[in-house]
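One chain of protein is taken out of this complex; the other chains stay put.
On to chain A.
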Amino acid sequence: MSNTIVDIELEILKKTVHAFIKDHVLPAEHAPEKYVKELSEEVVAHLQTEAKKAGLQALHAKQEWGGTGLSLSARAVLLEEAAKHRLGLYHPAGDAFGGDFPSFLDKCSREQIDKYIKPAISLGKGCFVAVWEEQEDNHLDSLTTTAIKDGTEWIINGHKAFIQNMAQSSFGVILVNCQLENGDYQPALFLLEANQLSIKETVMIDVQSTHSIVLENIRVNDCQRVGAIGEGTALVQHWLAEAQVLLGAKSIGIATKALEFGKQYAMIRITRGKPLAEFPTIRTMLAKSFLNLQAARLMVSDAAKKIESKEQNWQLAAQMAKLQATETASKVIDDIVQIHGGSGFAGDLPIERWYKEIRIARVNLQKAETIMENIADIIL
């Protein structure tokens, strides 16, 4: 689905994103004396207009739908850059590029594309994904939400939790187990409109809005199905792998920016007669951050390529990259908080927000224990 982008073109795009963050997003977030937690709808709309001018909208969605149609590798590079601001981990470029369009939407019929995807792109919105259930530990095979056939409709019962970016989406997709005529259950995806659901908001670690939904006899038409019955988990796995790579890239983005703050502060903050940058403890923290970020970045780019070419163990590559990138970013951000002392604990700098959000990223989209188990399974 992607243009083949040569490195040079990607380098230019990366510079465009860098300039976009500097010229538009950082000023939008800049509010002296105020503690910015989100951007207003008007500001986001303005950013989206500017992004459109720069040719950056719906990075993943196909060009014929109105998107930019970039490959996963290219998006990983650009989103690392786009994450380098206060709200960047979960709202890269301040949502200027619109919402997310998971790869399984490629399976959508023409009617579905016209009804759901195209309007979303023109609204600057995206698609939420309702997969996890409360306390389900990120296991795709132990989900309980079911759908039972009734004529041309399906009746869904169950619940979904920790749905992210709902406010940035005009529609969503839900993973359910469909009951077949023989009584067996097979996973499938259905398109949903947010307004047909009862939604509850939960704020995670004081910083991120997530949503949960309870589905009680919710009816969806069979024509809202994406892909075949039985295909649901495989489609979600592909989305998951892509999302893991991108979360990894964005984590590296905020941590790289944190390292910039750390370097600058270490050079100007004087204690015991010399700048922090001259203390071996601090030098080691900064050097290790630099080293480990580069290692994580290489894993993310390697995983992106493996997913694109569906190389053997592509899923594992994605999981490993996600784990390495989020753990590395978490350690970097922790060290940079430390280097800043009281200023690190304060919300004047974005580091304080990143400290909270990276904790979410570590348990989000499969946590270390699950991934370790999967790695062991494969190598043993």
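Details
As a convention for this text, a residue touches a chain if its C-beta (ideal position, glycine included) is under 8 Å from a C-beta of that chain, and two chains touch if they have at least 3 such contacts; residues count from 1.
As a convention for this text, contacts and distances are computed from a predicted model.
Going by its UniProt record, the hidden chain of the complex is named "Acyl-CoA dehydrogenase family protein" among "Aspartate carbamoyltransferase", "Acyl-CoA dehydrogenase family protein", "Putative ABC transport system permease protein" or "Carbohydrate ABC transporter ATP-binding protein, CUT1 family".
Touching the missing chain, out of A:F97, A:F162 or A:W314, is residue A:F162. Interface note: of A:K14, A:K52 or A:R269, the residue touching the hidden chain in the full complex is A:R269. Interface note for the absent chain: among A:I12, A:L180 or A:I205, the touching residue is A:I205.
Hidden from this view is one chain, which touches chain A at 33, 35, 132, 134-135, 137-138, 142, 161-162, 202-206, 210, 269-272, 279, 281-282, 337-338, 341-348, 352, 355-356, 359-360, 362-364, 367-369, 372.
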